[in-house]
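Note that this is a trimmed complex: some chains were dropped, and none of the rest were shifted.
Naming follows writing order (A and B), and every chain is counted from residue 1.
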Amino acid sequence: MTQQPPHTEAAVLLSRYRQVRDRSLNLIEGLTPEDCQLQSIAEASPLKWHLAHTSWFFETFILAALAQPPAPFDPAFKVLFNSYYVGVGDRHARPERGMLSRPTLEQVLAYRCHVDQHMQQALAAADMPAEQVALVELGLNHEQQHQELMLTDLKHHFSRNPLFPAWRETGDDQRAGSGATAERLHCNGGLVDIGHAGRGFCYDNELPRHRVWLEPFSLASRNVTNGEYLAFIRDGGYQRSELWLSDGWDQVCSEGWHAPLYWQHHDAGWQVFTLHGLQPLNEDATLSHVSFYEADAYARWAGARLPTEAEWEYAASEEQRLEGLFDEVWQWCNSAYLPYPGFQPAAGAVGEYNGKFMINQMVLRGGSLATPTGHSRASYRNFFPAWARWQFSGVRLAWDSV
Amino acid sequence: MTQQPPHTEAAVLLSRYRQVRDRSLNLIEGLTPEDCQLQSIAEASPLKWHLAHTSWFFETFILAALAQPPAPFDPAFKVLFNSYYVGVGDRHARPERGMLSRPTLEQVLAYRCHVDQHMQQALAAADMPAEQVALVELGLNHEQQHQELMLTDLKHHFSRNPLFPAWRETGDDQRAGSGATAERLHCNGGLVDIGHAGRGFCYDNELPRHRVWLEPFSLASRNVTNGEYLAFIRDGGYQRSELWLSDGWDQVCSEGWHAPLYWQHHDAGWQVFTLHGLQPLNEDATLSHVSFYEADAYARWAGARLPTEAEWEYAASEEQRLEGLFDEVWQWCNSAYLPYPGFQPAAGAVGEYNGKFMINQMVLRGGSLATPTGHSRASYRNFFPAWARWQFSGVRLAWDSV
């Protein structure tokens, strides 16, 4: 670390703490207590729960350790707002989160105030040990992750209401790129280093940095657009089993998939449900809300393939001409979410953060329009099951190079 | 009908309308918008939905026919708050009712005001045709049914929250009877008349009044108590398959039933979740929240049986010494919910009210502590599937008499 006076570091962290925490509140502006309680599927939590859980994280891993305050805000919250940390004790079942009308939103906001007040006192003291500082940093990154989930979850919750409510009346979550033609950018590959480098924050799953051999490959200069995906649909993409992985085809048939999540076919053409209500499909915008299965089938149809996460990370670091890496959609990789060679989970309960999910999930790289500014980096490993579609997830094509 | 001047009848109906409608609002006093949106199972609706649906009934069947006002409050409500009236058009799927954060509770209350205002105008006009008056009366009885459901549904919703919230802090939904010893009251039976008689309101399923032959039987003077049921539990009632109907035993095994719904076994003894929070089990109170399967198994264990609905109705009309018929728990009958001889559903969409549910349900008779005053009568046929336990449903024993 740079040789800043300690009080400056503390001031920076305090300022960052306030900024991140405020943004969570900003996200629910204009929403009702009822909106914040919705839970449409087990995988997507109520916004109220996100607000409480992120506070629970600071209370449990920082304040409780400091014994400041000596008692928890409400002992019941320990169970209610634990997500999956078995090491911390019992937890309320995930699909039941929408059943919690109590505590009310108002009480949860009071909980946040309480936690913030004590956290700010703790941060203002210049002598926080490095280990605690690291946990605060983890908590802030954790909160930023949940900020993205607040938007993707809310979008799903609202999509189940035939009135199609809008989070914000103005704006657009169909993000158009530069409009430039997609180019195939060649990468030589070879023996490259992958994983987080440098002194900034990263999750344990981005470590250790390690060597990987890459054959030559090409990567598309931009993400696939809605218009390009529409050509796949019109070419019978959802009816041609030969384009799909076996599990993907089963999913298409059992779920009746015929377009990305949130696309609706009306007489007047395609409409898309967005965070800003129903909108006409923008063909120039970046394709979003597709599963790994759809991403993979599209790539096969297009005579391409999905990149591996190592290819993606290497290219993202080396190639300047790539558009939309971090600000449009997460990009599905044909890599399973597994530990890097030499991976060690963090010590203590926070070691449950990443490692125990390393099965049955595929990696996504980059970031989306819902990712908080400053939260993305090339080594970041996002992960979801192959069927998941409620994230802002899209496609960047890759090819073998000769 | 008696020969009252029309304006008096209208005034009476108007007054009754106000009284019934006000009571629905009274039921949600002290609840938050979040409480009113909870939906814990498909069969139990959010309170907000009940409030809207009962208003939808008046808007659809009265105001729309009168074209007063000329347009609906919100055209979308036609679909959102239709329960099952296929004749009226599309409806929103029942298990999705908890997904409606919009309209908000506030908007639903405005909808009620709007409907009430126009209904009161219509009722104040002295010339409402008899057919409309009958529909208003149906609507009020319909609303009273939903008032009972508001309480039973809320109890179930709240029971899923580990904080065990209370609807009202004070009060008791464990209703103790007189404490008198249960007696076997003998009835001669014979050829008796069953079904609604007289000029008051009844549902179509209570008609036509018809003759039924009854063999001599006895009926218990009061309902089974918690203490009596506890003896059944302690005698291994939930472990002895020979006491159960085959489907009941399957349910016991697959659901892990070991006590009535809402009973919890703690180290300190049995606790019961009530509308007033967790309370110690009152052994003198009337048993509640048992399924038909449990009622039937208990009766077999006790060397008795459940009454048929004709026995119940006949005894309720003839025998003065019966306690707790209408104000404790609905009493399961060993009668399937089927049409009476000569049954004709009401004409029009309201004909969907009762007839189409006449399969796979058992009859309950009487009324419960949650039934609005004045809503009960001896000919009333309530009905639920044999597995249902979230109503205030209990047991009155019967025996063959020699």
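FYI, contacts are C-beta pairs under 8 Å (C-beta built on N, C-alpha and C of every residue); 3 or more make two chains touch, one makes a residue touch a chain.
Because the structure is predicted, anything quoted here is derived from the model rather than measured.
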Overall number of sequence copies in the complex as this file defines it, 2 displayed: 4
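We adopt the following convention: only the chains that are shown with their structure count from here on.
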Centroid distance [mean C-alpha coordinates] between subunit B and subunit A, Å: 46
Residue ranges of subunit B touching subunit A (in the complex, touch as defined): 32-35, 37-38, 40, 76, 79-80, 92, 96, 98-105, 157-158, 160-163, 165
